[in-house]
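Missing here is one protein chain; the remaining ones are kept as they sit in the complex.
Our next item is chain A:
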Amino acid sequence: MALKIVKGSIDRMFDKNLQDLVRGIRNHKEDEAKYISTCIDEIKQELKQDNIAVKANAVCKLTYLQMLGYDVSWAAFNIVEVMSSSKFTYKRIGYLAASQCFHENTDVIMLTTNQIRKDLSSPNQYDTGVALTGLSCFVTPDLARDLANDIMTLMSHTKPYIRKKAVLIMYKVFLKYPESLRPAFPRLKEKLEDPDPGVQSAAVNVICELARRNPKNYLSLAPLFFKLMTSSTNNWVLIKIIKLFGALTPLEPRLGKKLIEPLTNLIHRSFSSRVLIFIRFVFLNLLIKNCSHSDVIVSFCYITVLISLSSGMPNHSASIQVMKYLGLLAMSKILKTHPKSVQSHKDLILQCLDDKDESIRLRALDLLYGMVSKKNLMEIVKKLMIHVDKAEGTTYRDELLTKIIDICSQSNYQYITNFEWYISILVELTRLEGTRHGHLIASQMLDVAIRVKAIRAFAVAQMATLLDNAHLLTGNMQRNGICEVLYAAAWICGEFSEHLENPVQTLEAMLRPKVATLPGHIQAVYVQNAAKLFATILKNQEGNTDSTAAQETSQLMIDRLPLFVQSANLEVQERASCILQLVKYIQKLQQKDVEVAEEVSALFAGELNPVAPKAQKKVPVPEGLDLDAWINEPPSESESEDEQPKAIFTKEEPKHSRPRHTEVDEKELARRREARKQEQANNPFYIKASPSSQKVYQETPGVEHIPVVQIDLSVPLKVPGLPMSDQYVKLEEERRQKERAEKKKKEKKKRKEKRSGRGKKHDSGPESEEDITPAHVVDIVTEEMPENALPSDDDDKDPNDPHKALDIDLDKPLADSEKLPVRSHRAAGAPKSPAEDGEAENATPQEPKKKSSKEKRDKKKDKERDRKVRLRCWKHSPPSGRKSDSRSAQSEGRTKSSKHKKKKQKKEKEEKEKKKKKKHHHHHHHSDGGGEESVQNGTVEEEEPLPVSVCDIQGNLQDGSQVVVSVIFENKSDSFLKSMEFNVLDSLNSKLQRPEGSGPHDGLTVPFQLPPGVSNEARFVFTVQSIVMPQKLKGTLTFIVKDSSTHEKLDFKLHFTCTSYLITTPCYSDAFAKLLESGDLKSSSVRLEGVNMPFHHLLARICFHHHFSVVERIDSCASMYSRSIQGHHVCLLVKTSGQTVSIDAKCDEPTLLGNVLDEIKQTFSQC
């Protein structure tokens, strides 16, 4: 029976794998959502089980569902669980799921750091590979910072498979954590010459990507790449290198000339046709950039392009299109350097505008942008206008519209000779239905009217007609953005009202009741400009003897404005009521025959000048103004809390008024909907949206037989009063012809005069650009800038561009401070639940062996680093005599320095790693300060505050009785230190392990010497009896200052906290529960007040500083677990409410527990 149950449950567990799920979904096409919701319920059940295989299966299914668009973010924690499985099968699935589902805001990502680090250093290369691949998809700035060093180490992994991946992922790391670029770059550069082609190509890839964004920093690599280009046979690599040179050549012209030969060789090498075409294109870009003088090559490129544009590859129409597209693309590149040669192919490009393929049309449009000149602008725009009329899709039409405006307005209206024509084009564009770019047209109108003074009279006349015909635009205005144009029209008419021919009529048009249907901000402009117009009208009529006209105008205002006073839009309402009162007052004065016009127009006096968009930014900050300083001291936080209850009187009221809107509940809504449907069904005039309605139409006899009258539309529908740009094109032609004729006349005259003098021939030749003069004396008003604006050149850079941060000088030598942070605090021991303790103990005897071999190979430290505990002490200079010593040493040191050079170089490599560690120290020390204090209480209680050298001590926990302490010695003095001896005064509990045969008080010789400014690391093993109490050990370091041959002594203290005896050990919730139930554990608790940080930060901090791991987290409550080196279980239950955190803890050793809790408390008291 029991067997049957077990069997049944196993069957159930595996009853649906991914294949079954997929099949199921395909079989339930009609009720897919329902089927999937049952599947998700099953998956939730499966995730609750302890069997990792079941979980992985569930996660795999979830990944599939995620692709189908279902939200699976709730399972993020389970994904992490599967990721941390030790079996590759499951790990692979876990990482896949993570890479598909995680994004930067997924909060469990911060729990994965340790797991990823462990996988990165896994002996199995596929574990590492899978972790790197996953990481590339969800790397966050935090992960990048924490793992940068590990990944950098992997760049020199023995397996090319790993190196390749590590190199590529570094690019992602750089983007997220730009500080890593400089320290990692030397190694990246090394990889360019990696023996493995895959690694090499990866490195080329990364550097190309980096260089493309900030080429000038990579110029020094040009020789290396040059070598690679001539030697490499890998097409992919070649392509990337050529691309890189494309970015570099503009910066270094000499490079271009050098490249021509190898590139020509390349192109003659035999490639498959696909690659050949490909290389040609890349190559072309490069040539265009380089050979601005060599016409031969340009024409060669050009022929290639043309061939591809017209013929392409035979028998394959899709690839013709591909070639066409690429040809146009290449043309746009040629255009930048050789505009003339492209311009002659205008017809070909215009032809492409008729292509069926939108991509090709857009490309052609792009080209047109660069091709216009004063001469052909009108013609090109005319062609484009025809396309606008023909275009079907709104997106393409909108694109055309913006392109027309772009083309015309480019470089400060450089190519426009006739602004009347341009205004009429803009007005014509307003007839476009359903465009999104009303705003763009409006801003163009405003811009032209403001900046081109000569055109104002014409513009105002046009705008007045536009306002008059507003009903044509507003017919379906709510759904299109074209009514924005009216905003511009109203403003122009108001602001430049002196140019209006019939201001009263325009005023009347602006105050029509229909205006009230316009969007609020447009109405506001209407009202305001009606007032401006009113002022102008008054001024015009003041001179007249008959004052009735003026009074009529006032009456008109008073009659129409109340409509706007009632507007729901605040802005409109406010302006309208203000102006209404003003007009009423004016009317009163008018009735008394007082002359008011002067004063009224004074309201709107003054010219508005255009202001450059960046003007505000460029206003220099006046001297002595500190914008960051507080004006008043900010109220402390506690105060602001106190204030809350004071607001008793106003607090209640808003609550009553609000919920009104939501009172209509779902049922009520449903009822109403039903009622409405009923009503509609009974209404014979209501056209139902049912799909059958079409059928009904078709079945109705006779519909097809109704003759459709073809309307001859060869003459475009003309809007009365609206200008036609064609007219102006003709006018302009005539004008130009006239001008030319006049010029010729003049020239003839001149020639005649000259002939009499010298008789030299002067050929006027065909019309050139310069000959065309603008129709008006156009003074384009430049945009205003504030006085003494700051010249700044960073205007065009987007501050959000992630690549901007990577603009770093790479040739500068690395400074000491530039090291990758090394997180040496977290434990990454194999995941063992307490239930597996027995196994763990069996395994321990092997570990020391491993350890010792590792110690020899210094570089492998990274792996263990995780298990290290850091201790730290500051060294102080011995008494003052020392100072003068070091100074004298300095002067002598120069002659001796050459001797040490070799040594230094040798050491450099090793030192780097240590420095990195050190930086990490500082980093944490500063950023999350408090936590570190607990382990670095070794601050020496000496009087001299002058630290000469800082010594870093890292403890390494191995087994129950041994602690390995790594000490970093850094020589901060100016003299060479040698014969260092390290000694610690043993306590009963802890002893420094000394080599056999030496006495209990002998010091250990530090196996190296220290040149000035250099640091190195040594390791010392301590034997510890009991770990339940924190302890301090006193020690001394003796050394000889080489140049003065004096013996010096430094005292320090090593502080072993209880936390440092803990090892992060993952624990499954079931094992955790068993542990708690067993009753062997003593409990204790602690409360932390005023902890002001998010709960997950709090947990992360405990994990980080005190080596715990989260077992389970539910809302604001979490259980955590850790194990000491002697096998004590430490369990925490952390709860938070407000700023209070309570920690209930259980441990089989109450003293240890008490001390750990004290240390935790200390961590948080310092934050």
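Simple rule for what comes next: a residue touches a chain if its C-beta (ideal position, glycine included) is under 8 Å from a C-beta of that chain, and two chains touch if they have at least 3 such contacts; residues count from 1.
We take it that contacts and distances are computed from a predicted model.
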Exercise. The complex has one chain missing from view, so what does its UniProt entry call it, picking from "AP complex subunit sigma", "Ribonuclease P protein subunit p40 isoform X3", "Phospholipid/glycerol acyltransferase domain-containing protein" or "Transmembrane channel-like protein"?
Worked result: "AP complex subunit sigma"
For this session: Based on the whole complex, identify which of A:47, A:80 or A:93 touches the chain you can't see.
Result: A:93
Problem set entry | Residue, one of A:205, A:249, A:590 or A:1016, that touches the chain absent here | A:205
Problem set entry | Touch with the omitted chain, as defined above, among A:16, A:157, A:172 or A:560 | A:172
Problem set entry | From A:261, A:357, A:733 or A:1002, residue that would touch the chain that is not displayed | A:357
Seminar exercise, completed: Touch rule applied to chain A and the missing chain gives residues 18-19, 22, 60, 63-64, 66-69, 71, 73, 87-89, 92-93, 96, 99-100, 103-105, 124, 126, 129-130, 132-133, 136-138, 140, 161, 164-165, 168-169, 171-172, 197-198, 201-202, 205-206, 209, 212, 234-237, 239, 243, 274, 277-278, 281-282, 317-318, 321-322, 324-326, 329, 356-360, 362
